[in-house]
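Every protein chain of the complex appears in place save one, which is left out.
== chain A ==
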């Protein structure tokens, strides 16, 4: 077994590459979270809507997305979707960072499906009595959802959503297949140039683990500060 030597990786060009990778991974996570969370909430609301066709569409979305591997989503958003766009838009997109844009689109659609299921479970955890009471007070479906059910549901939903954010952070690594220069991509690049594969991937793994632990800690803190309170039945 060759001796471990991290020193070539911790300064100069190799470190710059790795840091650039960490930056893109974090940005992908942040942007995907900011887009997937509202989208997922909308889909969850659609799944519980009183209008049946809307429920069917939302159900179709969740099942179609969750049952296809993320890798396939990535390749689809990079190789297939942009080709369907009008020429002008396509050329503009290709001149920019199409790799990161496609990766973001894949992560958002994928994560939104999972987040929708978490939000839906949270909504369903609010006892039926709360609905009935709201309606009895004369609130419409929309207002009952907004003022009575959602505030209670969100508290129960935050812990699983934090766990989805953890998955999202790890899933950014798949973006390497479409050439998005995130952490995994840069780690492979450093490995090729330095022949220090073990050390490079040890550093990348430590980074994934470190950020994951921070996200987990955020989840624990939230649960301690705001424990889910079961509503009175």
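In this text, a contact is a pair of C-beta atoms (placed from the backbone, for glycine too) under 8 Å apart; a residue touches a chain by one contact, two chains touch by 3 or more; residues count from 1.
One rule holds in what follows: contacts and distances are computed from a predicted model.
A chain of this complex does not appear here, and its UniProt-recorded name among "ABC transporter substrate-binding protein", "Tryptophan synthase alpha chain", "TusE/DsrC/DsvC family sulfur relay protein" or "Cytochrome b6" is "ABC transporter substrate-binding protein". Set against the missing chain, the residues A:10, A:72, A:91 or A:206 yield one that touches it, A:91.
The missing chain, though absent from the display, is touched by one residue of A:54, A:133 or A:177; that residue is A:177.
Of A:99, A:118 or A:182, it is A:99 that touches the chain left out of the display.
Residue positions on chain A in contact with the hidden chain: 1-2, 79, 82-83, 90-91, 94, 98-99, 177-179, 181, 185, 188-189, 191-193, 195, 197, in rising order.
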